[in-house]
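Everything below concerns the one structure shown next.
Every protein chain but one is kept in place in this view of the complex.
Chain lettering (A, B and C) follows the sequence in which the chains are written, and residue indices restart at 1 in each chain.
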Amino acid sequence: MNQFGLLFRLSVFGESHGTAVGLLIDGCPPGIDIDEADFVEDMERRKGKNQPGTTPRKEEDKPVFLSGIFKGKTTGAPLTIIFENKQTRSEDYEKQKDIARPGHADFVAEKKFKGFQDYRGGGHFSGRLTVCLVAAGVVAKKILKGVVPQAGIQARLVELGAEQNIEHGLQKALNAGDSVGGIVECTAGPLPIGWGEPFFNSVESLISHAVFSIPAIKGIEFGAGFGAAKMFGSRHNDPLMDASGKTSTNNSGGISGGLTNGNPLVFRVAVKPTSSTPQKQHSYNRVSGKMEDFSIKGRHDLSIALRVPVVIEAITACVLLDLAMINKSVSQ
Amino acid sequence: MNQFGLLFRLSVFGESHGTAVGLLIDGCPPGIDIDEADFVEDMERRKGKNQPGTTPRKEEDKPVFLSGIFKGKTTGAPLTIIFENKQTRSEDYEKQKDIARPGHADFVAEKKFKGFQDYRGGGHFSGRLTVCLVAAGVVAKKILKGVVPQAGIQARLVELGAEQNIEHGLQKALNAGDSVGGIVECTAGPLPIGWGEPFFNSVESLISHAVFSIPAIKGIEFGAGFGAAKMFGSRHNDPLMDASGKTSTNNSGGISGGLTNGNPLVFRVAVKPTSSTPQKQHSYNRVSGKMEDFSIKGRHDLSIALRVPVVIEAITACVLLDLAMINKSVSQ
Amino acid sequence: MNQFGLLFRLSVFGESHGTAVGLLIDGCPPGIDIDEADFVEDMERRKGKNQPGTTPRKEEDKPVFLSGIFKGKTTGAPLTIIFENKQTRSEDYEKQKDIARPGHADFVAEKKFKGFQDYRGGGHFSGRLTVCLVAAGVVAKKILKGVVPQAGIQARLVELGAEQNIEHGLQKALNAGDSVGGIVECTAGPLPIGWGEPFFNSVESLISHAVFSIPAIKGIEFGAGFGAAKMFGSRHNDPLMDASGKTSTNNSGGISGGLTNGNPLVFRVAVKPTSSTPQKQHSYNRVSGKMEDFSIKGRHDLSIALRVPVVIEAITACVLLDLAMINKSVSQ
Partner (left out) sequence: MNQFGLLFRLSVFGESHGTAVGLLIDGCPPGIDIDEADFVEDMERRKGKNQPGTTPRKEEDKPVFLSGIFKGKTTGAPLTIIFENKQTRSEDYEKQKDIARPGHADFVAEKKFKGFQDYRGGGHFSGRLTVCLVAAGVVAKKILKGVVPQAGIQARLVELGAEQNIEHGLQKALNAGDSVGGIVECTAGPLPIGWGEPFFNSVESLISHAVFSIPAIKGIEFGAGFGAAKMFGSRHNDPLMDASGKTSTNNSGGISGGLTNGNPLVFRVAVKPTSSTPQKQHSYNRVSGKMEDFSIKGRHDLSIALRVPVVIEAITACVLLDLAMINKSVSQ
């Protein structure tokens, strides 16, 4: 189901080359100021701000409010925002639809949806849909600001193509004429203690669920993460320092027993290289029934990782807001 | 909410030192043979089979069927199974409750539940609850066998305390007198193409959500995972080899666009070291208001990682069964 | 939450005098032919087909497909349809917003949404939103036709203003210059045996949940309904006649133990009179702080009951389709 959240419930819809992509938020509190200007900065960040290595397809990404806004404020009714698709060049996709592009969803979408899927530009599977996640994040961050005014969420690219120097990593990819992956780190806090639930709605469960909805994410780790697997317990454990819950180390990434523990929430995600590499590829042609060489048409990023941080922030804001609302509901 | 799954819906309940722990499965199909003997092997695996480094607390872990079973078969009505707690030694916990144990949920549970939580042995946060996950897995695997008869799920410990030789890793921990973490790899297949949904119910989203409900898991990666972040796209992409969807490499871990792609599902999880290390620790005493040295009482594992594989298999079976049921429902 | 259904999941959004009203269907199977013409008949029925007593506001009610349709067929991705609001005359509402209109949601909406609600024409509470329910029904009926080809759903007005002769009832209201209520009966079948669940997802639970989402519905009864409360058991019980499940009477309305029993599903709903009566009314003015006489402005129906049958059919189709999909998913 294309939906996430219990009380702040987000649905996304649309296809890369269809009329529009959009989002529906159910559970948005009333009285939040929302206007077009609120979206500009995050939309620009998602577009990569003309950095080398980002797609030349430049959509305006201007939000159109269909419902839930009245006189510039949310009404409390379902909020629907769409972003029209204007810069589509669908003919690129008609030509290459006989070969399922490696790394893309073309082949599985064809099987799952029995050939009825919109195959142009990945259709509903496209990274284009992340514009909806970013928009949801804009709304969620605004509301969250009223709930936990001090809390900030920052995601940044910490490694590109094995290089911690992002420029080097990008240059390496440009030199190789190949797409490349990266690692994004996200920090959020300060957060109240006790958000989340033991077991199935742990903070790790919810964040990872949301994060893996972003195309191209293939790993996540909290705090020391995979490093924790190599540690002894006496080193990994974060000693409590005082009654506020502050710990001297933060190997747990701000989560104990699935709940926020008052220390900064820290996680890292692995972003795979853009599937649409400029390199020539070899894959199965379902019409000819043979393996064939081919090159990807269309306009693409060298690294999605450059554009992912704002999406990670957005989805994290949605999860945290949902947790804030749930937490508020049960306190006596 | 302590619940997971859309159609095969699992709830767990109970506390480490309470009357019992248990599970409720809603959506269990009728006519599945279930008896006590079905649980023996997986329960033994979860107990670590007397391997050095596993807890001396040995519960019988015998399932008691409260509902949903009639004449040895599931009825289709809600299935409730409990496991009585018999080997509790709660006095250990009364003594040390003034110091929140580092790495445990004691401190956050106290805050979230306002002092009303059952603090004995971690209460509802205890790893004891994984017996319920394993039991759910026993049921899910049986049903899954009827849906995808060829599919197997295997999880195994591939690294302990930075050692790929598990015996070495364990010996290192025994020598150090310290607990230790590890990495578990899980493989499942062959699976049909197209299970899962784009965006919020991607296979990665659902598996990670479920896996992070297991205490001590701090990271997950699918296929090449964090390694993918260092790769070029031309190397990472898995070329399709034929009409069956088979690819020559499996960097995607069997998932494309959030859907199963017909290749083996592969993921690895990072297990942190057992929080209850035999080492002396230093943490905040909320009664004295000072940092104090203390040693953990109670009976504990040197490495939970030794016991986690069967839990990972169980939770994976639950996710795959839910996906199988959803997939069946929408096909025309 | 503005959402209904487990597998065929419907959300509605929009306001009476906003840009548009719309619906989002998550879980729509791929390959269903959908075009504008499919909506004409049901949209006309909802408009009352120029029958006396229906509102002079005539929206075109032409569906605009935003997502989930490609080459005239559903793709399996979320389906979004909007209906633009073109014939709004919002100035009517600006004038009378100081007096909460009796029978309408104005007062409670103001309280719930803290004054931020779109008050024009009832905003999100408007009967205008039933266009979305009807549209969902058009889609659901098409899919259902593929699942249970023989099954039909018919709802019709059986009583208007206490008259079984609808023309008489309407004339009585026209003569009185007042709005009037009515009773709609819905029949569906033949349906397979065993749809629904014991307890919380009984067929009665799901149908009533859905039906009471239609503004103006104030009662529902299945089979003999309130009449059953006056009967002896020996008369109420429906004797089984053969192995097919056919019963000689149908006092149960086709539902036993919460499940479809193979006999026609029969229920009746009570529709209250349109709140916007042409009669002068007396109510509290929140600005003057006094009770005042006033007359409703705007364009309204004498009886919503005339337009409700197609909405009942639509919502019933959505429930039955969801049940069909759930039922299919669990069968072994």
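Here is the rule we go by: a residue touches a chain if its C-beta (ideal position, glycine included) is under 8 Å from a C-beta of that chain, and two chains touch if they have at least 3 such contacts.
None of these values were measured; they are calculated from a predicted model.
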{"item": "Of C:188, C:210, C:265 or C:325, the one touching the omitted chain in the full complex", "value": "C:210"}
{"item": "Sole contact to the chain not displayed, among B:21, B:183 or B:255", "value": "B:21"}
{"item": "Given C:77, C:129, C:166 or C:325, the one touching the chain that is not displayed", "value": "C:129"}
{"item": "Interface with the unshown chain - residue positions in chain C", "value": "1-4, 6, 10, 12, 100, 102-105, 107-109, 111-112, 122, 124-125, 129, 159, 161-162, 173, 176, 178-183, 193-194, 197-202, 204-206, 208-210, 212-213, 215, 217-234, 236-243, 245, 247, 251-253, 256-261, 270-277, 279, 281-284, 286, 289, 291, 305"}
{"item": "Missing-partner contacts on chain A, residue numbers", "value": "6-7, 27, 29-31, 76-77, 146, 198, 325-326, 328-332"}
{"item": "Footprint left on chain B by the chain that the document does not show", "value": "1-3, 9, 11-15, 18-22, 24, 26-27, 30-31, 65-68, 70, 73-80, 82, 112-114, 116-118, 123-124"}
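The rule is simple: only the chains that are shown with their structure count from here on.
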{"item": "Same or different contact residues where chain C meets its copy chain A, judged by the half mark", "value": "same"}
{"item": "Rounded Å distance between chain B and chain C, as computed from the means of their C-alpha atoms", "value": "44"}
{"item": "Averaged-CA centre spacing for the pair chain B and chain A, given as whole angstrom", "value": "26"}
{"item": "Multi-chain contact sites of chain B, meaning residues that touch two or more partners", "value": "6, 198"}
